[in-house]
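Read through the structure below, which is laid out as structure tokens, and then see the notes.
Note that this complex is displayed minus one protein chain, with the remaining chains in position.
Our next item is chain A:
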Amino acid sequence: MILGGIDIVTLIATLMAASTPVLLAATGELVAEKSGVLNLGVEGMMIIGAVAGFATAVGTGSPVLGFLGGAIAGALLATLFAVLTQVFLSNQTATGLALTMFGLGLSALFGKGFEGVRPPATGKVPFGPLSEIPGLGRILFSHDWVVYLSLALVVAVWAFLRFTRAGLILRAVGENAEAAHALGYRVIAVRLMALAFGGALAGMGGAYLSLVRVPQWTEGMTAGAGWIALAIVVFASWRAGRVLIGAYLFGGITALQLQLQAAGYAIPVHLLSMAPYVLTIVVLVVLSAIHRRGVQAAPAALGRSFHAST
């Protein structure tokens, strides 16, 4: 199926892969913010995940271990943030920004030796004859395992927040930390876990960039994807389903503009490269404006420090 020089099936198949890093990072940040902590360091955690995942995969020859390494590195950086903001009560905004700068610098340092190296390939999941189905097979059954994992995580996070007791406690901590404390829940512990989970997913998203999307290590390769993940969480009104829409929209426009460039449209390249960022934000702003409650859907304790005063 080809429309105006663009192959729709290829477009959809590529957009799923292109969206995965942002989707993973945004899903993780959603959980962190639901617990009431604003971690602006997503970009930093992603790029640390990218370099650590890359290094682990190259060192061990196993992409699976690479993703694991990326997740652990992201979680470690998030734990640093968590200790600073939750235990030492530092300002969340400033600490988050510092985390991003720290991550960018640290990854550049560690990544020096990995420039120009090719990582081991992450294979596609073998679906056998299913992937031979025309159109649908290409769209649904032609991806690597991380794409399916990211989708499963969105569903899991949604169900966790909506149906489980642990999810209810997490939301309660994000709504009113003092009240949760008075009821005997361990606010700091819940937030530490939520932040570590968020960091792990951001790190995994970063590893997907360096191991699958590009695939190689270059300095600053996340190029603002972490910030887009943050914006997606806000404009998705802290709902897992809308995070998926936002991430796929971003990935979709990224894939589309590449194809438009390839198809030789006379649109300035700069406008095309800018398009995913601008359009994602515009669409999400419109969405949250339509759902007026969306603006008020923020966890009530978001960004506020908690200190047990008793």
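The definition used in the following text is that contacts are C-beta pairs under 8 Å (C-beta built on N, C-alpha and C of every residue); 3 or more make two chains touch, one makes a residue touch a chain; residues count from 1.
The working rule: contacts and distances are computed from a predicted model.
Chemist: Given the options "ABC transporter ATP-binding protein", "Molybdopterin synthase subunit MoaD", "Protein translocase subunit SecD" or "OB-fold protein", say which is the protein name UniProt records for the missing chain.
Modeler: Matching the unshown chain against "ABC transporter ATP-binding protein", "Molybdopterin synthase subunit MoaD", "Protein translocase subunit SecD" or "OB-fold protein" yields "ABC transporter ATP-binding protein".
Chemist: So which of A:R171, A:R213 or A:R304 would be touching the chain we can't see?
Modeler: A:R171
Chemist: Per the definition of touch given earlier, which of A:M101, A:L183 or A:A289 contacts the omitted chain?
Modeler: With A:M101, A:L183 or A:A289 as choices, the missing chain is touched by A:L183.
Chemist: May I ask you to list the residues on chain A that touch the chain which is not drawn?
Modeler: Counting only chain A, the missing chain is touched by 165, 168-169, 171-172, 175-176, 178-180, 182-185, 296-297, 299-300, 310.
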